[in-house]
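Just one protein chain is left out here, and the rest sit where they should.
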Amino acid sequence: MIIDSDHYTVNVNGVDRQVTDSWLGESLLDVLRDRLGLIGSKGACEQGECGSCSVLVDDELVCSCLVMAAGVVGRTVVTIEGVAPAGTPTDVQAAFVEAGAVQCGFCTPGLVMAVHDLLERSPDPGDTEIREELAGNVCRCTGYGRIIDAVQRVAVARRDVGGAS
Amino acid sequence: MLADEPGATLLCGGTDLMVEVNEGHRRPDRTVMMVNRITELRSWRHDPAAGTVTIGAAVTYSELMREPLASLLPALAEASRTVGSPQIRNAGTLGGNLGTCSPAGDGLPVLAAAGATVTLASASGTRTVDVVDFMLGVKRTDRRAGELIAAVTVPVAAGWQGYAKVGVRNAMVIAVASACLVVDVPQRSVGLALGSVGPTVLRCPQAEAFLAERVDWDSARVDRDALVAFGELAAAASTPITDHRSTAEYRRHAVGVMAERLARRAFDLHEEESR
Partner (left out) sequence: MTVVEQLPAVIEGRHGTIGTSPGRPDGVAKVQGTFAFSSDLHADGCLWGATLRSPHPHARIRSIDVSGAWRIDGVEAVITAEDVPGDLHYGLISHDQPVFASEVVRYVGEPVAAVAADHPETCRRALAAIVVDYEPLDPLLDPEAAIAGTAADIHPDGNVIRHQRIVRGDVDATGDVVVEGTYEIGMQDQAFLGLEAALAVPDPGGGGVELHVATQWLHEDRTQIAACLGLPEESVRLVLGGVGGAFGAREDISLQVHTCLLALRLGRPVKIHYSRAESFLGHVHRHPATIRMRHHATADGEIVKIEARMVFDGGAYASTSSAVLINAITHAQGPYRCDNALVDGWAVRTNHLPCGAMRGFGVVQACFAHESQMDKLALACGLDPVEVRLRNAMRTGDPLITGQPVLNVAPVERCIRETAALPLPDTPVGGFPSEDGTFDAMQLPGGAGRTADRGDVVRGVGWGVAIKNLMYSEGFDDYATARCRLADGVVTLKFATSEVGQGFVTIAPQIARTILGVDDVVLDRIDTQVGSAGSTSASRQTWMSGGAVDLACRTVRERLFEAVAGRFAADVEGLDALRLSIDGTDVVDTVSGWRLPVAEAAAGMTIDETVEYRHPETEDLDENGQGNCHTAFAFVAHRAVVDVDPRLGLVKVVQIATAQDVGRALNPLSVTGQIEGGIAQGLGLAVMEEIVQVDGVIRNGNFTDYLLPTFLDMPEVVATLIEEPDPHAPLGAKGVGEPPCISSTPAIVAAIRDALRRVDGVGRPLDRVPVRPGDICV
């Protein structure tokens, strides 16, 4: 398949979106933010070191700053704008607010994506596992304690309810 | 396609190339070949008769950490676990690691210690090269124009194997120094490869021969002095530099310690010494 970087279609949050006038090598993060108006994913390091740009591509958590946008043609992309039904925060999002896991909030969208991904793969993670699996998301404000608390609240609540929400 | 555009940029997981693009150091000219979309390159194959696993260049680190690959190639799974984060492991590939050929690449000491081979494909066919011959220098490989890395073939574990890597923090680090030890019990030999202490990953033939000779293969035991001397030989084999990440002295010291500890994990101490 040959994709013309000037003009292609990407599927984001279930919707096909046209990308025009792009340039070869433009990252998915830049396309999402600058061309598709999806500003929820954030860029803080340009190197995949901080996780603020985390999205799902074909259900896998990746750093969108390291994904060439044209390369996701034919795949599905889910961003922070797409994790929740319109307007209603997910249980992870609600837990972040209740547990005090949000301060400046810049790392938060990427972390919400990473936590959703973690709990899908490992519904009842212990403290060390949470730390290892979220090590790709850097937070400069919180020191991580309240975030871990938020993750554990969701894991417990889902267990009590008997399944993922 | 590569035959038509031998200078095309090859892109697999993007975890190396896209950093350069983002920093403005690199702009792909005309064509980027998305290697990770080639289905055959995303698969792997175990050949029990040959005792090898052939891994497509686009297989990701996350995939290398899963069973049954993790049991067939435990050191590669360990090395994969040290790579960055889940985000990086879901995208980063062994082929990319080889293509970039940084001396700090985490998969590379494992491939070198295990005696892996690289298969390159082009319009005119394929060729296979030993990994240690493929890695020529800092970010320089034997890949020729018009070729792409198709697969890596790695011997299945025939004994203990393990990987260790030193970085200043507890996660998400580029190796300041790294080491992989592969024990081949039937052959009564070991392979030791060191990362970040030379222009490419280094094998240590002298240290390997020494340890192979000192191990009591029947009991799988070794004495403490031999472990210490093994570490010293490993350190002596290294040719590290000083840069903004670390000093040559520390790197040399660190690979020696890691080699000693890997060997200690691989074998039991002789009875008198393990009390």
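Note that the chains take the letters A and B in the order they are written out, and that residue 1 is the start of every chain.
Basically, a contact is a pair of C-beta atoms (placed from the backbone, for glycine too) under 8 Å apart; a residue touches a chain by one contact, two chains touch by 3 or more.
Since we're looking at a predicted model, the values are computed, not measured.
When the whole complex is considered, the residue among B:Ala70, B:Val156, B:Val173 or B:Ile241 that touches the unshown chain is B:Val173. Touch with the chain that is not drawn comes from one residue among B:Arg42, B:Arg143 or B:Lys165, which is B:Lys165. Hidden from this view is one chain, which touches chain B at 23-24, 78, 81-82, 162-176, 178, 244-247, 249-250, 253-254, 257-258, 261, 264-265.
Interface residues of chain A facing the missing partner chain: 23, 33, 39-47, 49-50, 52, 79-81, 84, 89, 93-94, 96-100, 102-109, 112, 128, 130-132, 134-149.
Everything below uses one rule, namely that only the chains that are shown with their structure count from here on.
For chain A in complex with chain B, the touching residues are 1, 5, 24-25, 27, 46-49, 51, 54, 60-63, 65-68, 70-71, 114, 117-118, 132-133, 135-137.
Listed in rising order, the residues of chain B touching chain A in the complex are 11, 13-15, 18-19, 21-23, 26-32, 34, 36-37, 62, 84-88, 90-91, 170-172.
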